[in-house]
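Removed from the display is one protein chain of the complex; every other protein chain stays in position.
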Amino acid sequence: MALNEQSVVAVHEDAGPGYRFLVLEAPQLAAVLVPGQFVHVRVPGLETTALRRPFSVFDADAGRVTLLYKVVGRGTAALAHVRPGDAVEVMGPLGRGFPTAPKGVPLLVGGGYGVAPLHFLAKRLKDPRAVLFVGGRTKDDLLALDRFAALGVEVRVATNDGSAGAKGFVTGPLDEALDGLRARGEAYELFTCGPDGLLKAVADRALAAGMPGWISMDRHMVCGVGACFACIQKVRRAGKIFNARCCMDGPVFKAEELVW
Amino acid sequence: MALNEQSVVAVHEDAGPGYRFLVLEAPQLAAVLVPGQFVHVRVPGLETTALRRPFSVFDADAGRVTLLYKVVGRGTAALAHVRPGDAVEVMGPLGRGFPTAPKGVPLLVGGGYGVAPLHFLAKRLKDPRAVLFVGGRTKDDLLALDRFAALGVEVRVATNDGSAGAKGFVTGPLDEALDGLRARGEAYELFTCGPDGLLKAVADRALAAGMPGWISMDRHMVCGVGACFACIQKVRRAGKIFNARCCMDGPVFKAEELVW
Amino acid sequence: MVNMAVDLGGLKMRTPVTTASGTFGYGAEYVGMVDYSKLGAVTVKGVRMDPWPGNEMPRHAEVPGGLVNAIGLQGPGVDVFAAHYVRHYTRQVGENAPPLIVNIWGGSVEEYAAVARRITEAVNSVIGALEMNVSCPNVKAGGHTFGQDPKVLYEVVSAVRAATTLPLLVKLAPNVPSIAPYVKACEDAGADALSLINTIPAMVIDIETRRPVLANRTGGLSGRCVHPAAVKLVYDAHNVTKLPILAMGGIYEAKDAIEFFLAGATAVAVGTATFTDPGVIASVHDGLVAYCERHGFTSVAELTGALA
Partner (left out) sequence: MVNMAVDLGGLKMRTPVTTASGTFGYGAEYVGMVDYSKLGAVTVKGVRMDPWPGNEMPRHAEVPGGLVNAIGLQGPGVDVFAAHYVRHYTRQVGENAPPLIVNIWGGSVEEYAAVARRITEAVNSVIGALEMNVSCPNVKAGGHTFGQDPKVLYEVVSAVRAATTLPLLVKLAPNVPSIAPYVKACEDAGADALSLINTIPAMVIDIETRRPVLANRTGGLSGRCVHPAAVKLVYDAHNVTKLPILAMGGIYEAKDAIEFFLAGATAVAVGTATFTDPGVIASVHDGLVAYCERHGFTSVAELTGALA
């Protein structure tokens, strides 16, 4: 059951070029959110008829909910103007999140703002074996690495231009690690959020290895609660293919459910 | 020929309860406006599709245009928030104003914000014989009397509740003055702006006495320039009755033209 | 105390406020965010005989003052709806769950009738009425064609009328030269009430990619921007019929709903506004009560057509 909380902006700060951390006093939501769930935000400053914008939860702790977002369009541009003390209506907790009792080494794979739910996940996993694989075009797309480090999560980086970590895609360091785990016969579990290409690459690897893969999908949304069917993703469940609602049946899907 | 000037707010101050003076740096308009003309204001803070709002000119001098307005709805409520330094788009000069070479004693009759164009008129008339008759429900509706006094204009006041001047309608002091002038055989000319009831009362007196009467009409407007036919007033010209455009054929009409 | 109850063609509503089909899922999705006690009915997403996948993504485009959607009537089919979703609704919303208005559609006259029959036979007391969608602009073979021609409309409504004892609403399209012949067809065919309006056919083009934003190319416009057009259609319909009208189209505040009542509506539905603020439902309800009190109406039913 979701609720619509009147939150108050506590902190609003840069998280890299074009990225922002938004910390909201939202005690009701903070108490119930689980990693991989998202919230639906009514952006102050947009016209009163504007649709809400969905954001994953970067952190939920001590009465506060933190979002990590990228300014990409008019909604996020308006959001970037809210100030500490401003009221923000936030709907949540929405969708199904990640499982938080992995059966193997937790491997988190993120791209861009896709690291947001992975941070909340890492925090709840509290698993010293957890590794974050993160990719971006340049080092400017690598976000919140210090926050992962503070959780004791090992971080392996790749950038297309080689400005940080390995040069190339994040699948480079990931495949290296997978090879190592396979060689040692260790079980692992994949968690990913980011651009569709990355999600598919990770899902393929989970399926090929027969390891669990948890894929968080980013689909344009309207209601955020399953009421409008705007946000579908083709999935196979119990042998049947149908259009699942990402906001309700997802945003986190099992790798084997997804029909690309 | 009208123009659309990018003005800058110089001063914005109270002019009585619910009334405001807005002083704009608008050198092009200030140079050409004549009394009785109006400007069409794009109100900052309204949505980009909002229509403009028309206002008479209270003063135009030394590169500045002053408006005197009442907060009555959402447009004027938004206007009340502009601050010195803000940009305001103002279209003008619009409409036909008052003649400024009267053939007799100039008698100005105003109600509420209707005194605005009469102030500009008094200033341009520079006629020591000019008298302002002003009415309102209470003394709170009497605006800018000090500004008329500063121009050397005699002011005669009436309020419905007797809280200032004569108790009753402004037609009381006006009729007294008309009687006096008639007794002395002096010619006069009437100029008025205010609620429709007042305008009609003044027009009737001008017609009855055979003296010139100049009536400034307040009609809901859209374009303000004669392009849309939203703002009509029935008038008789050359024996024919037709729907004149207040914004272009007015807002000032001759008493004998008006068909009520 | 204002009496908020209304009778919408046989459907007894404790308040005159419902939800617009397609904006409130199958009724339970907004539990926790909407005060269901303020709803006189809940109208659910369009249901047809078999499961229907709907259109490809993207299915929506935000526009100033509204939304263009081309969901394409996705749904699980009448059996899953009747077995699963209706039960889920009553369980989630609880004892005082308002009756459901089930929005239905089909690819043929026979299918419309069959869906109506199946739902009527389900004999679930929470099902209060049927609303026939003959005006969805987003499914080619579907609803719209049935609503475009008064003769075809008469046929399909007659068939559904014969198939159900439930109160029957017919939801009409706004893009007609005159609503009168469509209203007449519904009356003649035995409809109990009218729903006005469905979305207005619309299109949004991304000028950078030079492609329609919606996968379906075109869609239907809803939200605040359609409100003045909807008020006109309700007014026109009310002028030519005694059938009660369920009005919808751009209700964002009580004022918008009150305009509908004065134009001739008996009840109103909140749609697109819910996406932005689920609280609109309660504030429309409360605003109606306050308006009636302020204007001396003892019953909201007195507002219908109450132009001065």
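As written, the chain order gives the labels A, B and C, with residue 1 at the start of each chain.
Keep this in mind: contacts are C-beta pairs under 8 Å (C-beta built on N, C-alpha and C of every residue); 3 or more make two chains touch, one makes a residue touch a chain.
The shown structure was predicted, so the numbers you read here are calculated from the model rather than taken from an experiment.
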item	value
Visible chains that the absent chain touches, using the contact criterion stated earlier	B, C
Options B:A50, B:A150, B:A187 or B:A208, residue touching the unrepresented chain	B:A50
Option from C:A28, C:V44, C:V68 or C:A163 whose C-beta touches the chain left out	C:V68
Contacting the left-out chain in the complete assembly, out of C:L11, C:I200 or C:I251	C:I200
Touching residues on chain C - with respect to the absent chain	63-66, 68, 148-149, 173-178, 200-205, 207, 209-212, 217-218, 221, 224-229, 231-233, 235, 255, 258-259, 262-263, 291, 295, 306-308
Positions on chain B where the hidden chain makes contact	1-4, 42, 47-52, 89, 91, 219-220, 222-223, 225-232, 242-243, 248
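FYI, only the chains that are shown with their structure count from here on.
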item	value
Category of the chain touch graph - line, ring, star, complete, other	other
Two chains sharing the most C-beta contacts	A-C
Centroid-based (C-alpha) most distant chain relative to chain C	B
Whole-Å gap separating chain B and chain C, where each centre is the average of the chain's CA atoms	50
Rounded Å distance between chain A and chain C, as computed from the means of their C-alpha atoms	36
Separation of chain A from chain B, taking each centre as the mean of its C-alpha atoms, in whole Å	61
Overlap residues in chain A, where contacts from two or more other chains coincide	47
Residues of chain C whose C-beta touches two or more other chains	64
